[in-house]
Each structure stands twice: as structure tokens, then as C-alpha cells.
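Notes follow once the structure below has been shown.
All protein chains but one are shown at their positions in the complex.
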Amino acid sequence: MASPPSPPLLEIEGLCVSYATAGGTLRALSGVSFRLQPGEALGLAGESGSGKSTVALALLGLLGPEAALSARRLRFGGRDLLSLSPEERRRLRGGAMAIVFQDPFTALNPSLPVGRQVAEPMVFHRGLAESEALAAAIGLLHQVGIPRPEVVARSYPHQLSGGMQQRALIATALAAEPELLILDEPTTALDVTIEAQILDLLESLRRSRRLSILFISHNLGVIHRLCDSVCILYAGEVCETGPTKAVFRDPAHPYTRGLLASLPRLALGSRKRLSPIPGTLPDLEKPPPGCLFHPRCPYGDKRCGEQSPLLSSPGPERSVRCWKAQEIRGVAWEEAAGGNGRPAARGDEPADQAVAPLVIVRDLRKRYRLGGFWDALVWEKPGGQGWPRPAWEPKFLRALDGVSLAIAAGEVLGLVGESGCGKTTLGRTILRLIDPDGGEIVIDGRAIARAPERELRPVRRAAQIVFQNPDSSLNPRKTVGEIIGRPLERFRIASGAGLRRRVGELLDMVRLAPSYASRYPHQLSGGEKQRVGIARALATSPRFLVCDEAVSALDVSVQAAVLNLLEDLRRELGLAFLFITHDLSVVAHLAHRVMVMYRGGICEEGTIAQVLRPPFHPYTEALLSAVPRIDGERARIRLREEGPAPEFAGRGCRFQGRCPRLLGEICRTVAPPVLEPLPGHRILCHHRLETLAAVASPIADEAPPPGA
Amino acid sequence: MILYTLRRLALIVLLLWVMSVLLFAITQVLPGNVARMILGQFATADAIEAVETKLGLKDPLAVQYGRWFSNLIRGDFGQSLIMERPIGPLLSEALGRSAILACLSFVLVASAGILLGVIAAVRKNRPVDHAVSVFSYLGISVPEFFWGIVFILVFARFLGWLPSAGYSPLDEGLWSWFSRLIGPTLTLTFTLIAHISRLTRSSMLETLRSRYVLAARAKGLPERVILFRHALRNALLPTITVLAIDVGWLFGGIVVVETVFAFPGLGRLVAFAIERRDLPLIQATLLVITAIYCLANLAADLLYAALNPRIRYARRTS
Partner (left out) sequence: MPAGPPEPGARRRLPGNLLAGAALVLVIAAAALVGPWVAPFPYDEFHIRDRLKAPDAVYWFGTDEYGRDVFSRVLAGSRISLFMGVAATAVSLFCGVALGLTAGFFRGRIDEWLMRLMDLLMSFPPVILGLLILAVTPPSLWKTVLAVGIVYIPAIVRVTRSVTLELAQEEFILAARARGENAGYILFREILPNAWPPIIVEASLRVTFAILLGAALSFLGMGAQPPSSDWGLMISEARSYLDQAWWMAVFPGLVMCLTVVGINLLGDGLREWLDPRLRHGGA
């Protein structure tokens, strides 16, 4: 950064936080140190359990009485935070130092109008009168890009969309004109297009207000996008700090390298087998001796297991906590980790498209009534005169509005879309966990859309599902063995000793030791639970698997391992997948074909190469340009956020409400035609193909190879 | 909001009607012959016959119900079998006395219960909290009738400060009226207050752990603003629901407490009616109690909606 060394705004040295537990002491943070210059944006990156949110709470003095905190130095704006009285700390909070929390809905008080919540810091820190503060709050809401701020100020949180709630929280944080803005995973709960808008907003605020930012996130792409420098945390320790670009281009610490190697990339051509970090986070009650990363580090040697590494500096403004940082330059993670960088999936293409597909879905429909019986009751005057009469006019949400698809054996069909687009409903309806209102479903030659449950038995065996949430997908009162064994029992595949043997095989298939059969779910880590979920789905030797956000709840390093596993299983067993996710990078990594879904309908589909290159459907284009990535980005298309507008009424294009390339009346009234630039590539839009083909791709075709 | 209130009122009317049918049905199930009950064990068959005809007990059930119900609508509750007096005035007198008792206790329960709960939550794990929790344990673990008796023993028998039981009308002096209310009121309050203070404490603690309270702390607001503006309002929501349920408990308590203190109110009337199988009186008192209970629930729901914007505005947004 700047050469005249101004005093840092924030200085942390040797910050330790620990909790007393039944089994001893839990070291949440051990010796965290970093500094933040005025006007700088520092990213604090790390997976869950790394202690990144603890840093924020420690700074604010909100850790609560159970936490024991110590630090060699904890200075903010030249003042020693540790020597301040509680009252002085309180004045600092929300004043010079403000925070925006992760989940905007829970961070807003449900029973206070938004405007008052934004105004509060001005009343208590700047001494404004309530009415002045309210007026100022409306101004602030306007500044953070909220349309009709006067109305929003009088609304309650539940009346706003997630993006609007987050903007309101940002406005609250800005209300007392802080010097330091702490953002704790501010976009994690949001859809990617909304996330992009919030990041834009933060960027412009930072410039216009010369804010210093401490940005906490697990998402390296977001940090890359917004931060000047980055600090990587692992198990409560800093392993590496430095300028963002330099660290991501040339990571010095093995953990950083592992993280980057685990990250699925969006860009075409950079696809290769992911190289996950083996093992799990150490137990912070009984940390391993020596380097905390040693149990998982492929570079480690004897000394690493005995002595904690010291910080060294591999380059200007960089520091790394690793004994071997110098020696291992040039030894790529993949090499060290033994993953041979096998070329990815697409080498062996799925079975011939000419063969009848395994799964066929035609014109699937499902709608839900909105609200209860009474909500549908309206009073209307027939012909606009006379007495109003009651009429029952329910509103419907079209969760599935005529969706068709086909999946061949051994093929992965990716289904992407934002929350609420109907992708989960689609996956569940195909398996008849939800009964469709109309349309056809054929799995393995059997039409099941309207078949009664008892006729579904063979299909239940052939088609299975893997769920999103590892905590909720396993019955906490059953052992892993019982969980995996039940499908075998139910379909009379095996029993007794045969069943136990088969359970062992299945565990092996998902790379878990046979001893896991006797464990209970709460004794497993997130990644292990997900593997058990996969093993359960595989127990009946299905031919088709629906993966509903199956890797979304996992940390990157674990996610990579599960993705590799799924890929291997597909290859070994010739499984067909419907892979549902909101994460385009994951789809780009794994899928052969992609469908992009919006509000119950498909707007674009094609092979992965077709969908990631122009011509794009305007929605796909916006999605692609919104994904924050660590391998460069070009154009930026931003979508308007929809208010709680009436649901798509079934006329015109379903994307009309947010389309950045809206053509006009025709989009509102006429359903868009299907454009087919290449066989199998379909786009639903009124634009001419040439126009769509002429847009620049927001993603690079070839990425600079990461990790030197 | 208005529509909602109307709908709820309609539901209450419906419920009361169902109740009237049910109550009527129960009187039919009751074993024993009503006429024999009135006339006693040794009545002659002729006398019974005569009474049955007089009361219309020989008519078909539907006719009997219709007659009873149409009288009911006109506000005529009929005649008490045992006391041989019209039920209407009997009921309104008892209701008046009990209402004073109930209102006093309810206000005490609500205000003191919430206050204690909040104090306990804010001073969690400190002596005050423990004191409140011991206090509430005693409250929920001891039946009203025992407290009543302890109260009488201590204040009337040993200390002699208060009269032990009974009721005296207001025109016989304010103190003599009030002194006889103290015992029943405090006994009722004590058993219910525990319920409310425990609930308020736990919902307050839950709210204090919530994300938005953390966010309010992060804004650097003074503790009192966090407590009263951010936490209390949300913490009170479950308390309100339970307060409505407590109105029901209050009635139960009133039956017992009025018996202990020989207080001639609605509770005594119910107990008397049931004990003596005075059918018209049973029907009338229970119907009144149910009506009051339903109205209390409605009031609670409306208050709940008023404090909770998620309900208040639900209809406008979706």
C-alpha cells in the first residue's frame, strides 16, 4: 500500500481467546496478529471453525463473560482497547467501529420499523433528536440504494427482501460514520446476483467515504473481489497474510494452497480434478503439538510435528507461518498431495444420446396456493356497483411451470437457479416426494407421474436422493450402520451377515472406514455425514441420483473431496445425476449439461461449454457475471432486485421483472420463443440470436493456472 | 384487523353454541332422575311423574333443547333446581364478586410476574434470580387450597390481622370489604405468578441471546435501551399467549380459593352446582365461564397482533 507509513487504524498482536469447557480449555484464537491501515480493506478468510467471527466480536468487546481474552496489543485509532472502560467500549461500538452481521433477517429486530433501527446510532452516538435522526436515516437508506426510502423506513423487516434487509443493516452501520466497518459474512445468506449488488455497494461506499474495512468471509472469490490484502486463518491461527493478488497468485502456506486447489473454477478449460485437503480441523481442546496444520499437511515433516512454526516473510508485505515456506515454492499442492492432477470428468462422455434416456420429464407442473383459505377471499362489486360480494380467488405460486428434461445414464445434468426458483421442488417431484399437478415422469422406462405408491417400489429402488443439510439428513438416533442398512432391508437386498458386509462395502465406496458403522451421526464431521448420506442413497444400487445442493453446506476443502467422490461414483457405476445447486462453479466443474431455472421455468439449457459461452440468455449472463471469482472477471451485469411484486402471472417472459436487456412490451405479453443456436442449446428469449451472441463473455475461457 | 376480529368473534359464537349443545347433552347423560333428585330419595312415583311433566322432561330431546336454548338467547337461564330461584340474578351477583377478585389477581399476576421474570433474566444466576426461582417453585408446587389454609392459619389465626373468611358488601365499610379480598387475591396471585415469571424469564433470556440483540449491542446502545426497546417487546409475545391460558387457570383457582375462603362468588356457585347436580345452574355457570375465557383469548390474540408486526401486516404484503 502507501509508502508514507501512516499509523495503522487497527493493530492486533497476539490475540488469544479461550473458553473453559468441561474437558479443559478450548483455544478459539491463539496469537492472532494483523494490522489494518486507514482506508484499507482487509479480508479475513477461513473455513468454519477458524475463529474469524471471534476476532470481530473480540474487537467489539462483545464476547461475553465466558470468554477469556488476552493480547499483547489491541489498538484502534491509537487507543488501547484493553484499557478502556466498558462504557468507553460501548461508545466505540456502533460509533467509530461498526459491524454488519451475516444473516440480515435475524440481525434486525422484527418488531421495530426499519427506519428507527437505522436511526438509533445517530441518536445515541451523534446526539441527534429522534426526528432528525429519522430524516437522516431516510437519506442513508437512499444512499445504500434502497428505492422509496420513506416507505421502507416505515416498514418492518419481514416486509423487505433479503438484499434490502442487508442494505438497511449497512445503512445502520454507516449511521454513526464509523472509521472501521466490520463485515461478517455479509453476503453469505444472499443469492449470487444480490451478493454482487451488495459488493458493488460496499466498493462504492468504501471509495466515497474512505472507509476502512475488515471483511470476514469463507468465500475467497468475494475477498478477492473486494480486499486489498488478506489474512488466512486456520484453527485460530494466522497462517498467511499479504496483498490479496499476490497471495492468491502465489500462495506460500500449504493451507492456502490446499484451499485454492480445492476450489472448483468457473472458467472453461481450467477444469481438472480437485485436490482436497485431507482430514479435518484439529480438536481445539486438545490441539496437536507443533504446527496446527501438520496432521493434514502433505509437505510436513518431523520438525513440523514438534515445534510450532514461526512467521517468516516470503515477499514484500507478506508473512507466512510455515517452516518450509521457502523449500516448497514450486512444489504444487497437487503434486505434494499425491493427486496427479488427472484431467477432469469430461474425458469419458456419457452414453450416447441416441440411446433412450434414463430419465425423461415432460411438461411437469406444480403450483401452490399462497396463503390460507381466508387470504383467498376477496370482496368485489360485480360490475363495479351494488353490494360487494365475497369471491374465492386464491393466488398461486407456480413452482414448476412446464419443465421438461432428459438425462442419459452416466450423465450429470446440472440445474442452477437462485433460491425460490423451484429447483428443489423439481428434484423432489421427479422422485414423487411431491405429487405433480400435471406432466409426465418416466424413470427407467416406467411412467410414474400418477402411479400409486405401491407401484413405485422398483423406481424407489432405482432412483435415490442426496440432501443438502448433513445435520438434518441422518436420523440422530440411529447408527450409521442402521442408516445405511435400512434400504438393504427394506428392498430385501441383504440381511444378517450379508447386510453387514454390504454396509462395509458401501462405507468403503464413500471412503469411510468400516468402524464407522457403529457410530452415531453426531460423532461425524459434516463431510463424513454427507458421505453417509451418499452411501445410504447408493445402498439400493440406484441408476439415478438427485443431488439437492449436496455440497453447498460444506467447507471448500471438504466439498472438493465430496465432488471428487461423486465424480468417481458416476464413472464406476454409470450413474445418472440431476445435480441441483446455486453454485455455478460447482456445476461447471461437474456437469455435462446445464439447465438454468428461473421462477419455475427453464430459460436456458445446453452442454456446459454451450451455456458458458455466448450467446447467453440474459439471466445466465447476469448470473455468470455476478459470481465472485479469484481468476479475473470482465463485464458486469447487475440485476434489479425484485420487490415483493406480484408473482409472475403466466404472461410473457418469466424474467421480465428483472431483465437487464428487456425489449419492451413484447416481453410482458408474449411468451418468448425458443432459440437454438446449436443442437441441444436452447435459449428462451425475444432477442435475436445475433444480439445475444454479440455480448462479451463475463468469464475468461482460459484461466491463468493458479498456484504458480 | 377489523375483519380478523369479526372472524374471531364469529368463531366464539360458534364455539359457545357447540358448548350449549354439549352441556345439554351432558345433562342427558347424567344418571339419576332429575325429578328424583329434586324431590329426594323417598318421593312417590306420582310426585315424580308430576314434576317431570311440569319441567317438560317428557318432551323429545330436540324440543327440550330448543326450549332451553331459546330461553337462553333471551337471557333467561331458567330456575335453579336446588335453590329454587331464578339463575339470572344469582349468577350476576356471584359474577360481580368474582370479577373483582379475578381482576385484582390478574393485574397483580401480569404486572408482578413480568417484572420478576425480567429481573431474574437480567440478573441471571445472581442471588435475585435464585430468589425468584425458589419463589416460583413454591408457587407452582403448592396447590391454592393449601396456600389458602396456610394464609388463614398465619394471618387470621396466629396473627389475627385479617378476618379468616367470608365476604362483606362494600356498604359495610371499605376495610371490612377489602380485608376479605386480600386472602383470596394473594392466594390466587401467588400460584399463577410463578407461571408467568418463569416464562418471562426464559423468553427474555432467549431474546437476549438473539442475533438482533447482539446487533443492538454492536450499535453501542445503552443497556436500558437494549432491554426495553429491543428485548422486552419481543420477549413478551409468548407471555401474552400464556396469560390468556392463565385466565382459565384463574377460574379453576377461583373455584378452589372461594371454597377455602368461603367467598360467595362464581367459583363457589359452580362447585355448589356440580356437587348438588343442579343442572340448569351447571349449564348456566359453565356457559358464562367459557364465554369469558374465549373473550380473554380473543383479547390476548389482538394484543399479540398489536405487538407483533409480522401478524399485523401479514395480509398487506403477501
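Note that the chains are named A and B in the order they appear, and that numbering of residues resets to 1 at the start of each chain.
Basically, a contact is a pair of C-beta atoms (placed from the backbone, for glycine too) under 8 Å apart; a residue touches a chain by one contact, two chains touch by 3 or more.
Just so it is clear, the structure is predicted and the values come from calculations on it, not from any experiment.
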Residue among B:Val132, B:Leu286 or B:Ala305 that touches the chain left out of view: B:Leu286
Options A:Pro436, A:Pro487 or A:Pro618, residue touching the unrepresented chain: A:Pro487
Options B:Ile26, B:Val63, B:Leu170 or B:Ala306, residue touching the unrepresented chain: B:Ile26
Contact set of chain B toward the excluded chain (per top definition): 15, 18-19, 26, 29-31, 137-138, 140-146, 149-150, 152-153, 157, 164, 245, 248-253, 255-256, 259-260, 270-271, 274-275, 277, 282, 286, 289-290, 293-294, 297
Touching residues (missing chain, whole complex) on chain A: 22, 428, 431, 433, 453, 456-457, 460, 463-465, 467-469, 471-477, 486-487, 490-491, 520, 522-525, 533, 536-537, 540
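Rule of thumb we're sticking to: only the chains that are shown with their structure count from here on.
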Centre-to-centre distance between chain B and chain A (centres being mean Cα positions), rounded to whole Å: 52
Chain A to chain B touching residues, read off their complex: 60, 62, 90-95, 98-99, 101, 103, 106-112, 120-121, 124-125, 156, 158-159, 169, 172, 176, 370-371, 374-375, 644
Of chain B, residues touching chain A in the complex: 7, 210-212, 214-222, 225, 229-230, 233-234, 307-310, 313, 315, 317-318
